[in-house]
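A single protein chain has been removed from this complex, and every other one stays in its place.
And then subunit A:
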């Protein structure tokens, strides 16, 4: 598995060339690419007949050559303005805004922030009264603060009540969203106690786990509960659909 993970088809062919296989027959033997799922970063209530995506170009190096993510570089580098691509909508009934007056806490580092932009657009369009709190993280404040001016405007207008940000590469000690959550643990627990819904979107490998751990810790510490009781508290949130995750 590790070998396959580290070698794309082209790498295998380069390494083990087979005489007599032409490009056409090779392609015929391959399965079509899988569709890529992106969270919508917009609400039709606000932007009308548009759908916004938040796409980070995937770039990396493998066996000494520069590689790009198939779909992300297709969208960002190769598609021309005005061209069309096949799309479909896959609904996610487990990642929805609550009633307008219910407070929401959103944790969305990197492109994980996409659905929360849609949430706030929706809440702006509906003039929803509920408070909202976003935790956002990226590498550098200067270059990677996705939708910075939109959050600033929403903060000014009150659509967004709080914003805490963590930029991991700006300081000597790496700071991530879970650190900002812990810094705000008292407030965060108070929001949960007041019925806030808690959303996480983004990287499912490290971030979602770290955020989950931080959440348990906050309930333990601020709620004066044992580890087990805190875990129960979080399980209960999930059961009430107040803890929703969209991780990948």
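Rule of thumb we're sticking to: contacts are C-beta pairs under 8 Å (C-beta built on N, C-alpha and C of every residue); 3 or more make two chains touch, one makes a residue touch a chain; residues count from 1.
Just so we're on the same page, contacts and distances are computed from a predicted model.
Chemist: Choose one: "Acetolactate synthase", "Sulfate adenylyltransferase subunit 2", "Peptide ABC transporter permease" or "Sulfite reductase [NADPH] hemoprotein beta-component". The correct choice is the protein name in UniProt for the chain not shown.
Modeler: Of the names offered in "Acetolactate synthase", "Sulfate adenylyltransferase subunit 2", "Peptide ABC transporter permease" or "Sulfite reductase [NADPH] hemoprotein beta-component", the absent chain's UniProt record gives "Sulfite reductase [NADPH] hemoprotein beta-component".
Chemist: For the chain left off this view, which of A:51, A:102 or A:165 is in contact with it?
Modeler: In the full complex, the listed residue that touches the missing chain is A:165.
Chemist: Which residue among A:146, A:177, A:201 or A:219 touches the omitted chain?
Modeler: Selected residue, touching the omitted chain: A:146.
Chemist: Which residues does subunit A use to touch the chain missing from this display?
Modeler: Here the touching residues of subunit A are 141-143, 145-152, 155, 163-165.
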